[in-house]
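With one protein chain removed, the remaining protein chains of the complex are shown where they sit.
Should a chain be cited, it is by its letter among A and B, assigned in written order, with residues numbered from 1 in that chain.
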Amino acid sequence: MSDRTEFRFAGSGGQGLILAGIILADAAAIYENKNAVQTQSYGPEARGGSSKSEVIISDSPIEYPKATMVDYMVTLTQESFTKYIKDVKDSGIVIADKELVTDFSNARGKLYLVDMVKSAREELGKLLGLNIIALGVLVELSGIVSHESIEQALMKRVPKGFEDYNKKAIEIGFRLAKEIKKQ
Amino acid sequence: MAKNIKLMQGNEAIAEGAVIAGCDFFAGYPITPSSEVAEILSSKLPKIGKVFLQMEDEIAALGAVLGAALGGAKALTATSGPGMSLKQEHIGYASMCEIPCVIINVMRGGPSTGLPTLPAQGDVMQAKWGTHGDHAIIAITPSSVNESLYETIRAFNLAVKYRTPVLILTDEIIGHMREKVVIPDKSDIEIIDVKLPGVPPEKYNPYNYTSGEVTPLAPMGEGYRYHVTGLIHGETGFPSQKTDVIQNAQNWLMDKIYKNIKDIEKFEEFQTEDADILLVAYGSTSRSSRQAIMMARSAGIKAGMFRPITIWPFPDEQISALSKKIKKILVPEMNMGQVIFEVQRNACGSSVYGLNVVNGEPITPDQIYEKIKEISKI
Partner (left out) sequence: MIKTKFDYNKYLRKNTLPHIWCPGCGDGIILKSLLRAIDKCGYSKDDVVITSGIGCASRLPGYVDFNTIHTTHGRALTFAIGIKMFKPRLKVITISGDGDALAIGGNHFIHAARRNIDITLIVFNNYTYGMTGGQCSPTQPVGSLSTTTPFGSIEPPFDVCNLAQAAGATWVGRSTSYHAVQLEKFMVDALNHTGFSVLDVITNCHISYGRRNKMKSPVEMIKYQKEKAVPARSAENMTPEDLAGRFKTGILFEKAGSPEFCTEYYKKLESIKTK
């Protein structure tokens, strides 16, 4: 039980956070032979409104599939920050986008404000790939899977022609996380 | 041999299992949270030359499945909540006419439209009693994505072997979560195929109520011309109102399942040997239960679990035997109390407690652990 690491990707429907969760679970389960369970909020929420995708990773079997003591959470909207932060552990780490989240009145855990949107806009030229940047941040911060594993899992699910774009996105995420670590 | 391991959703695992089992035919109707089964098979089945049909409604979907099954197809449909209610008449027809088929019910909150996107375990009694009249049914409750795949294969086998509809009751959690699945090699698993009868057409009766053997269902169009009717029928398949025929037919529908229960039953026991408290849990709730048992054990409370995998026919014998040595039983369910009645029926003097949480969220290990603590003090 204690070796469970719980990840939560929170944002709004359409930001690709479910896919980010699947890629993380795939990297852990298939490329690193750990146990991983991925779930998501399902329903009208997935098409707008708050949405979340969760991944539990463990070396032992995972029973309860949902996150209740979140170790790592990344949020890409104010609404989802406010709604989903309540399960974050005291020692948990919360990454919020610097532009999109401004109200921290119910914040828990250790909060980092990161320029994910800004980096996407400046370095990718558009917000497509923001989910992959967020994924990169969590992977680098947590060290839960290797860069190689996450890149393999990512490439498996990226449409043809978008490989370099996504590679760039995840590397932005890695870099942003390294900057946090220096703080 | 390198194992073929994939990360997939429960609903995807069902589709994968169906293909491995040799599913020839799927007919369905869109409904949350089971639609992925149809969507995935709409791509997989045509690629291997099989039939996928989206029908005009839930009733038509099972009707088409039964028509195809009479032609010798291994046939499947998948649905949820309201769709399962609509299918009840054809489930009865499949039982009565002894037509093999597999029906997936990805359980969601009810009654009525209920909670389309949220889990529940409210259809367990419906699985057994949903259609009118007496009949036995086989129903299976997998608790993981991996098990969803293997139990789908087993469901097809049981359907063909016992000429019966087999229900798989998963739920929105298992259906939509992704975890590791070990894809089996076809040579490593048993697949029971549809066969022609061992007798020539002129000697073939489509039903057999007396010898105890399940007569193979001859695929239509292969020279075995016979009649199928939802009316009570004799061994020749034609309707009858003779008292002895009626009684034989009714007995047979029960006997062919209950007399073969040893072959149909499947369950798992977890730390029951020294348990003072027994949890009886199935499907996704069994996962929380297992975690709660580990929490209880580290706090010095000896809890264990019996997990039915085949839930119908109900494992009466096992519950009864366990209840002789374990005097406190807890049945956590995502419903207002269903399987608890079966457990009570079999409990030999044990106290049976329910934990019934129906709030759209899976029951958590903490909730179960709290209940275990409470019971341990009684």
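One rule holds in what follows: a residue touches a chain if its C-beta (ideal position, glycine included) is under 8 Å from a C-beta of that chain, and two chains touch if they have at least 3 such contacts.
Computed from a predicted structure; not experimentally measured.
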Partners of the unshown chain among those that are drawn: B
Option from B:V214, B:V228, B:I246 or B:A321 whose C-beta touches the chain left out: B:V228
Residue touching the undisplayed chain, where the options are B:G49, B:G198 or B:G300: B:G49
Given B:G10, B:P33 or B:G63, the one touching the chain that is not displayed: B:G63
In chain B, positions touching the absent partner: 24-25, 27, 46-47, 49, 51, 53, 55-57, 59-73, 75, 89-90, 93, 220-223, 225-231, 238-239
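Throughout what follows, only the chains that are shown with their structure count from here on.
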Chain A and chain B, separation of their C-alpha mean positions in angstrom: 36
Residue ranges of chain B touching chain A (in the complex, touch as defined): 5-7, 32-33, 116-118, 172-173, 176-180, 284, 287-288, 290-291, 294-295, 361-362, 364-366
For the chain A and chain B complex, residues of the former touching the latter: 1, 22, 25-26, 29-30, 35-40, 42-44, 62-66, 68
